[in-house]
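Removed: one protein chain of the complex. Kept in place: all other protein chains.
We just call them A, B and C in the order they show up, numbering each chain from 1.
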Amino acid sequence: MPFIPHTDADTAAMLRAIGVADIEALFDEIPDRLRSAPSGTPRAGLSEMEMRRRFAERAAQDAMGPCFVGAGCYDHHIPAAVWDLASRGEFMTAYTPYQAEASQGTLQVIYEFQTMLCELTGMDACNASVYEGGAGLAEAVLMAVRANRKAARAGWPRTVPMAGAVHPLYVRATRSIVCNQGIDVPMLPYGEDGRVDLTALDGLAPPPVALVVQQPNFFGVLEDVDAIADWAAERGTLLVACVNPLSLALLKPPSAWGSVGANIVCGDGQPLGVPMASGGPSFGFLCSRQALVRQLPGRIVGRTEDARGEAGFTLTLQAREQHIRRAKATSNICTNQGLLVTAATIHMSLLGAAGLREVAAASCAKTRELVQALGRPRRFSAPCFHECVIDLGRPATPVVEALARDGLLGGLALGPYFAELAHCVLVCATERRTSAEIERFATALRGALSN
Amino acid sequence: MPFIPHTDADTAAMLRAIGVADIEALFDEIPDRLRSAPSGTPRAGLSEMEMRRRFAERAAQDAMGPCFVGAGCYDHHIPAAVWDLASRGEFMTAYTPYQAEASQGTLQVIYEFQTMLCELTGMDACNASVYEGGAGLAEAVLMAVRANRKAARAGWPRTVPMAGAVHPLYVRATRSIVCNQGIDVPMLPYGEDGRVDLTALDGLAPPPVALVVQQPNFFGVLEDVDAIADWAAERGTLLVACVNPLSLALLKPPSAWGSVGANIVCGDGQPLGVPMASGGPSFGFLCSRQALVRQLPGRIVGRTEDARGEAGFTLTLQAREQHIRRAKATSNICTNQGLLVTAATIHMSLLGAAGLREVAAASCAKTRELVQALGRPRRFSAPCFHECVIDLGRPATPVVEALARDGLLGGLALGPYFAELAHCVLVCATERRTSAEIERFATALRGALSN
Amino acid sequence: MGAQTIFDLSQPGRGAGAQRPSPAAADDLPPELRRDAPPRLPQVSELQALRHYTNLSRANFSIDSQFYPLGSCTMKYNPRGAHRAASEPGFLARHPLAPASVSQGFLACLHDLQELLKDAAGMPAMSLTPMAGAQGEFAGVAMIRAWHDAQGDASRREILVPAGAHGTNPATAAMCGCTVREVAVRDHGDVDLDALKAAVGANTAGLMMTNPSTCGVFERRVTDIADIVHDAGGLLYYDGANLNAILGKAKPGDMGFDVLHFNLHKTFATPHGGGGPGAGPVGATARLAPFLPGPIVERTDDDYQWVEPAQSIGRLSAFMGNAGILLRALAYALMLGTEGERRVGEFATLNANYLAARLKDAGFDLAWPKRRASHEFIITLAALARRHGVTAMDFAKRLLDFGVHAPTTYFPLMVPECLLIEPTETECKEELDAFVAAMECILAEAKSDPETVRTAPHAMPVKRLDDVKAARELDLRWRPQ
Partner (left out) sequence: MGAQTIFDLSQPGRGAGAQRPSPAAADDLPPELRRDAPPRLPQVSELQALRHYTNLSRANFSIDSQFYPLGSCTMKYNPRGAHRAASEPGFLARHPLAPASVSQGFLACLHDLQELLKDAAGMPAMSLTPMAGAQGEFAGVAMIRAWHDAQGDASRREILVPAGAHGTNPATAAMCGCTVREVAVRDHGDVDLDALKAAVGANTAGLMMTNPSTCGVFERRVTDIADIVHDAGGLLYYDGANLNAILGKAKPGDMGFDVLHFNLHKTFATPHGGGGPGAGPVGATARLAPFLPGPIVERTDDDYQWVEPAQSIGRLSAFMGNAGILLRALAYALMLGTEGERRVGEFATLNANYLAARLKDAGFDLAWPKRRASHEFIITLAALARRHGVTAMDFAKRLLDFGVHAPTTYFPLMVPECLLIEPTETECKEELDAFVAAMECILAEAKSDPETVRTAPHAMPVKRLDDVKAARELDLRWRPQ
């Protein structure tokens, strides 16, 4: 029997110490009619060997050639050291660092992580992660609504519009979460250039409590974030910036958007050392200006001193959290995505600003090469980052399916997300894609389109 | 540039401290005509990402279906914990434990390993590994020749016969090593049952210094070790037993062979948690009776006390070794196969005697199932362990090549090792082989034989 | 050294050269959108980073290195085999939006896990998507809300929780736009049924509870509770954090619960990762099934497909959940088998009752001495605190010096100076005995030398940390001196 160390002698001695005849007796407070065995035919336990064989076979079933899909999850190189370190038992099997003195490793990692994210985003504070990008955006919206005192005082409606090209799956997650607090999340239209059309908002009075913009947006297009930030600042609307942290190695930090910058920055950390792994676990991050620190959800680590006056780290501002503040907490989040934060911290240490910049630039360049090689028109005119919408001139879903049968992920068909883009695919080529792979995609696409 | 941390400022400060103008100046004692750059076109350094892509492609090139070859290297299950632990930096990147106080981890692991091997073999002492099975057998032979005082006194010729079915590659390695000390290694014939034919020795006077027997032998056949051990003991010939350590979970330990047992036990530890990995790194082990401890080559760990009287571990009997005894050392071995010993120790802890016994028994049973399924006659009549020689009735090498093209390793063709067995293959099915895989082999073989 | 950060090791121009792709221009990005100055990330060599994080890891306690009798957290052995199985290259490289047609291996795994969990829950429907217990709770309360709305009963916005409920329960209710009402717990740790009867009414959306409860005892009248809530028109949410105690022995579905979550990072042994990730699959009875969050895997005759339940509360995250954790949980469940699952509950309970008995003998006060411990139990140090000025927190910190992680302190809130102790089934008797010995030793110290206990820990990388200073003089990020 796996994992249980008790010998018969142990069990007997323990039962004696308790003073019962058998283990069954320990369940005597459970009413008989609630006792039940697992139903169906009993499953024999598999040995580790058998279990791994099953997993290996199933994983092999799904093995694919090169991946040209991004859409919030990117196939970047991860240095071997990242997961060799993050998988050390002391990181991987540690509990939440509530006992600070026995958790200095985890705590210092988070403190370093917070610093790195503040550097990337230009914000003053960062939490120790939320679940992922979509749920993180929901937390950011809730936070913005809580934090906009002016709006609350003035009784503005709880409306938080989103730029039209915010990741549609982030929008869905945000809506299902924030609707329970009566927050309305309307979508703004996107223009022919692929960027948000703010004129749709111009008439609004009172203005929205907060506004969400994504940079680069779902289409890979770069928004005019200066104009958006200024629009929001002028109206007392809090600006929530949803960003790809890797892009910030090249792009202006949200703190520097327009004249005053964004108020809250969120996003998904997957590009920072997290394998695609079907999209999870990854981690969401949430940063803010100093003024909003007490509205942040989730854990935050602070540096302090020990009884000898030496520096050390501990969870702080816990009065925001559910285990202290209960129904009045800033969020219900408890378990977060700590191990991924550890990996990301190590990843960023190994890459540094220069390395991240080169990864971002190489991904941009590869995507340019890809678009060129595919020879199909871009759907949107504005500059893009490392993703791009391509018009195939016919329904895209069957084409993508055909490419998949050919063994490659040839972009994301957009029809299921935007009916008007049913002929389009969103493609991405990270720094890992070789010219040979790009050529393979181009050839396969030509084949698929000629059928 | 990878791995070198020096900034320009560091380099400048360091050169200043040394008092030279540039790094070049530090090489001024090398005569000019000996200075040389690498020849050929310079190779650009690859990033880790590029390097790993190359390796991944090449490894994928060699990916094979199920392995039915043993012949000294076996496809056993290895618990995930084994290498997760052995790959911890503290084990993997530690140096030889010469500084005992800073190496208690490695030292205690070796002490535990020595104990486990003594338990398996029944011997009194074990070293901390030699390179592998073949070189280990050479060390055992050298050791036996050094240790047989009676033979030396009596001036017996330096002859160490080997049983005819000792692994032919072990024989080759042993010969190339021991021939330099003028030791002759004749092969004894094997009989129709696949076991050694000792009658060939019976006439010999004086008897050989030592005798080597392998159990199970290269053909997978079980030798009559009791008779062999008694034969050797009666004549003052030292018996070197070469064994598969896994088999000792089921089989009689060499200490119990005949009335007095073997004197020296060696073998390869690969079946104890070491991946096949093209045959290396694995490790050789060498065990002996107490009387011969000082003749053991390589490192040995002993338990002792520290200055407070607490137990601790240290390298001991170092006066046998090259760094102390130089030309009079028992061997020139320095770097051994330590990390593999660590893995094996963890492996044995996880499996325990019962687990090893079940692995061995399951491998025996699978091999029986395989032989049955293949439907070809066994070549040797004596009982076998988890390998078996099968007669294909036609030259085996092309058949094995055909099976390989089919994606499976269908046994080892024996022609290159034993001309008289050119129609035979040595097959093995470990506990990892499924009935489906066995069926696949059987079908493929039928196909190959019907061509 | 303790607090030398990676930034302190940084030097301009240093880096890990092997991690840099070949430089590429990105000149076509509009200049006004580019950043002026690079972020001040560390500039260190690969070895410096490796050594820094290796040594930081060594400043942690973990299951792999210590015993963690941490009540409510179920810190049991996290099988390395499950970790490796989930790390198969084919799984790690799978893009979340890969078509289902080329994802049948992955979908088959999720489907297997759904089936397994349904059986353990005693419920006919399961969604794997919630990323932790709290997100499972959120899903559950949102489903309860949506159900009432679908019945045209939009006034039901009150969630009841027993006193001592875990903080995520009230926080979840609030996040779902509900109000929270506490129900008292009686002497022996059971819910006060009279108080419950008084609390339910037309506004009752539902009740959230654990069973075994956070008091470490099995709620004996759970079906009465279910009847009271159901009769009042409410629904019952089962917080599965304590499921380890009854795995293979009893099913929440049989107790009258309508919806539940699992903490796979507890009951199904996936690692806690220093705070996460986890997974909180949510199960439902037939009437709540249409409201489950998506996506869910459905098996057709030909293959596996993603589906969204008809009246789904929606997505809770962009993709499908913490896939890697789900795979680990499946690996664990497969290794257990039916028999192994049953033994989990049995030996978790045996260990807890043994430890309770031993500690009682050693002179510690059990919070509910007349009850069976479930998988965990509570001792209260209130008397000790009064007598020797040594608190539960002091005890907890001192335990660290003995190489044992502290039990959960001051939870549940209604037991003064308490330690909530959960040994789990994967610890052996010797480990439990060593814990008792440490507790006895600290108890003796508390009497003879309370200062040592009060100023503990002494053998950790840092001494006791000043939390007040941390909160007052916020230092949330490194800055150059």
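Just so we're on the same page, contacts are C-beta pairs under 8 Å (C-beta built on N, C-alpha and C of every residue); 3 or more make two chains touch, one makes a residue touch a chain.
Small disclaimer: the values here were computed from a predicted structure and weren't measured.
Engineer: Tell me which residue among A:Glu29, A:Asp84, A:Asp124 or A:Glu369 touches the hidden chain in the full complex.
Structural biologist: That would be A:Asp84, which touches the missing chain.
Engineer: Just name the one of C:Ala18, C:Met131, C:Ala146 or C:Cys215 that touches the chain not displayed here.
Structural biologist: That would be C:Ala18, which touches the missing chain.
Engineer: I need the residue numbers on subunit A that touch the omitted chain, in ascending order.
Structural biologist: Touching the chain left out of view, subunit A contributes residues 1-10, 45, 47-49, 51, 79-81, 84, 89-90.
Engineer: Mind listing the subunit C residues that contact the chain we can't see here?
Structural biologist: Residues touching the hidden chain, for subunit C, are 1, 9, 11, 14, 18, 45-48, 50-51, 54-55, 58, 63-66, 77, 79-81, 89, 335, 403, 426-428, 430.
Note that in this section only the chains that are shown with their structure count from here on.
Engineer: Provide the C-alpha centroid distance between subunit A and subunit C, rounded to the nearest whole angstrom.
Structural biologist: Measuring from centre to centre gives 20 Å for this pair.
Engineer: Between subunit A and subunit B, tell me the centre distance in angstrom, where each centre is the average of that chain's C-alpha atoms.
Structural biologist: 48
Engineer: Just the number, please: Cα centre separation of subunit B and subunit C in whole Å.
Structural biologist: 46
Engineer: Multi-chain contacts in subunit B: which residues touch at least two other chains?
Structural biologist: 47-49, 79-80, 84, 89
Engineer: On subunit C, where are the residues touching two or more other chains?
Structural biologist: Where subunit C meets two or more other chains at a single residue, that happens at 16, 18-22, 44, 46, 50, 54, 79, 81, 83-85.
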